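All protein chains but one are shown at their positions in the complex.
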Amino acid sequence: MEVYLDNAATTPMRKEVFEEMEKYFFQDYGNASSLHLFGQKAFEEKENAREKIAKLLGVKSKEIYFTSGGTESDNLALKGIIQKSNKKKVIVSAIEHPAVLRTAEFLAKQGKKLSVIPVNSEGIIDLNKLKKEIDSDTALVSVMHANNEIGVIQPVKEIAELCMEKNVLFHSDTVQTIGKIKINLKETGIDLASISAHKFNGPKGIGAIYIKEGTPIEPLIHGGGQENKLRSGTENIPGIIGLSKALELSLKNIEEEQKRQEELRNELIKFVLEIPKTRINGTYEKGKRLSNNVNASFYGIEGEALIAFLNEEGVFASTGSACSSKSLKASHVLLALGLSHIWAHGSLRLTFGRQTTKKEINYVKEKLPGIVEKLRKMSSIK
Amino acid sequence: MEVYLDNAATTPMRKEVFEEMEKYFFQDYGNASSLHLFGQKAFEEKENAREKIAKLLGVKSKEIYFTSGGTESDNLALKGIIQKSNKKKVIVSAIEHPAVLRTAEFLAKQGKKLSVIPVNSEGIIDLNKLKKEIDSDTALVSVMHANNEIGVIQPVKEIAELCMEKNVLFHSDTVQTIGKIKINLKETGIDLASISAHKFNGPKGIGAIYIKEGTPIEPLIHGGGQENKLRSGTENIPGIIGLSKALELSLKNIEEEQKRQEELRNELIKFVLEIPKTRINGTYEKGKRLSNNVNASFYGIEGEALIAFLNEEGVFASTGSACSSKSLKASHVLLALGLSHIWAHGSLRLTFGRQTTKKEINYVKEKLPGIVEKLRKMSSIK
Amino acid sequence: MYSDKVMNEFKKPKNMGKIENADGIGTVGNPVCGDMLKVYIKVKDNKITDVKVETFGCVSAIATSSKATEMVKGKTIEEALELSKDEVAKELGGLPPIKMHCSVLAIDGIRKSIEDYKKKNKKQ
Partner (left out) sequence: MYSDKVMNEFKKPKNMGKIENADGIGTVGNPVCGDMLKVYIKVKDNKITDVKVETFGCVSAIATSSKATEMVKGKTIEEALELSKDEVAKELGGLPPIKMHCSVLAIDGIRKSIEDYKKKNKKQ
């Protein structure tokens, strides 16, 4: 059996998305900037896609800009805003994705000011600290909507209100939520939001960013002036079509799907917690965690070894363990929750998708305890 | 009849490229950073593609980095080099693509120094001026290999030698040449070269940059540290596979194909020049122009109107006329050649692809003179 | 980018050419910007009995030249002077914002030809 439970990393593309994209590869392959029929068709399809996406997110068409993915959108948000601002400070949470963290650190290296706000043991940002950190020199606050490792959802509405009050822009990395949760961006009060298609069964290499009308921002990529001068480069029409189709499909029966996954998640969490010396990382209080995310730590086990054994059984999962990455540093997210290094190294992330079945979860339940036991037996940490 | 002659803008993707990409959408959809089987497969395929591309271009695997396209590669080259350099000056040619020009102008706005080198009436850069402009504060010279509007090929080897002598880095926008001309990047002596897949029948939204080993460069997009820490973001595996396949196919019988197109081009140039008050923009001396490019100007005609009438006849072409763009400024390339505004506004670009046939060119020959005559009759400029 | 009406007008433009013994001629625009118009009018009993235009310019310039001249043909001088760019654009089903200057040009050309007519008439 093959069980793919790494949907927070990337997802398979849907057939319907692919079918929608196909003709734009060979047939309607025009450059959207070309004046002839081929170009005009491409242009129109692109604008239709933009309109569809905007509608699904409750915003205006011209507030949606296409990019190459979530990472580019995050970079554009942080660098683009600070570039145009006469204020120098950026505030981010301690558990941001590297696309935000590394960018913020780069800005700090460039002479900007950076402030990192801690989270509590549940993974929720400290709003009081955030409030205190926002000063008259603050240009931007960037706090992700849901975390990619632990799935914990941040109170973005409250953060947006706080930022509005203090007259500071608010970017939220919504890469893990758009397509998974119904969001009306306008209502949340977010000023900039990052989108990545491959996280919701769309194509890789395409993303978008929502930027509230009138927000002063400098392009990250200069050139031919596409995307209303904000993002140059020949438009990736098949990608754009794929993104809009994937978003449409994802949001179609979203509540149902969320509920289905939530049940699987709760069942798996309950099961995992019955294994001794095990913890779930991040709150799983109702509504505060993505319905597709289980992140557990097993004391005395190293995560890479765990997922390697799971891999042998056909279960494809991930870990925040340093040994799985090239950085050799344990997950900054788990450490920010206050986990010791031993606990942090022993993490396992299982993230569901639309294709995930109860049968698959049962299969994981069958295999996981034995592997944990085996690794604990070998371990020097008891 | 439908005749697509805008291949410098973008090209249809080849079926074989598509077939190669297809399975990476649904089947081998893993994130190349994931440790499990799905991720490792993706990782390997990506590295195989990189190796193939490197081999085709005569460079090392680790000197090829994937990006979202030509524009991003150009931005990365200029911004990334200047960021890491303690020198302040960038030198570009007057006929660079906006991806280079706008980026250079942005850097100038940021306090860097910019010098723009003119070209002669044939479209070839003034090497003496370039030589004089390179001083001890120069970090980078960026001169494109072939121009996208007029197809004129620059003497990159000589420029590379000059830069080497003066100990200055040399970036070349090779977007219009890679996949169209056989190039051994190592031998040319270029330090950085931009690549865009959709220009040679590959997918849109994927590109690459060659960066000579050891060149100090700052990422444009920070984050998870993909692409050997130079370009973060989940890798676009289908795109990468498509790029490598397209390049392989393009270079397979490249000399033959070039010759075939060159004959069509010469024939069409000869035909066009028989129309009175007509000129060909840029040299068409053997070896100094892309074999797929014809750029003509018709005195007293505005280019947008010309391509609109061609469009009605099913001929899809482009123009450097300001009226076709959103900028309302005439082509900077044609003005740099010394054309008057009237000549510059009357330009027509016809760019061939592999799918272009002699029959199609004959069709253009049949339609073009009548349209030119009609527009001239209407015109206030005789 | 262009409406069907614009394209249809462009494809079969009316009143293109020159009038040999025009009563008024108006030249507007500048080849630097890629648009130059020359409007010729024949006037009889204060009415524009014939109008022709030579246009160096884009799709939009040609379409608005055609449409605007159509709209003033047969009108009195005063009526013709009242024609606005919005009316022309409206008749064409709208123009892209970036191309609005083209419809101004046609209007300006007509006005200039009327001015020229008036000036010549005064002299006589």
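Letters A, B and C mark the chains as written, and numbering starts fresh at 1 in each.
Just so we're on the same page, a contact is a pair of C-beta atoms (placed from the backbone, for glycine too) under 8 Å apart; a residue touches a chain by one contact, two chains touch by 3 or more.
No experiment lies behind these values; they were computed from the predicted model shown.
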item	value
Interface partners of the hidden chain - shown chains only, full complex considered	A, B
Listed residues A:Ile301, A:Ala336, A:Leu350 or A:Val364, member touching the removed chain	A:Ile301
Among A:Met164, A:Leu273 or A:Cys323, residue touching the chain not depicted	A:Cys323
Residue touching the undisplayed chain, where the options are B:Tyr4, B:Phe25 or B:Phe43	B:Phe43
For chain A, residues in touch with the removed chain	300-305, 308-309, 312, 321-324, 326, 328, 330, 340-342, 345, 377-381
Chain B residues touching the omitted chain (full complex)	35, 40, 43
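Note that in this section only the chains that are shown with their structure count from here on.
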item	value
Identity of the chain that, by mean CA position, is farthest from chain C	A
Most centrally placed chain - per-chain CA mean versus overall CA mean	B
Whole-Å separation of chain centres (CA-atom averages), chain A against chain B	33
Chain centre separation in whole Å, for chain C relative to chain B (CA means)	40
Residues of chain B engaged with two or more neighbouring chains	304, 308, 324, 326
Residue list for chain C, restricted to those that touch at least two other chains	none
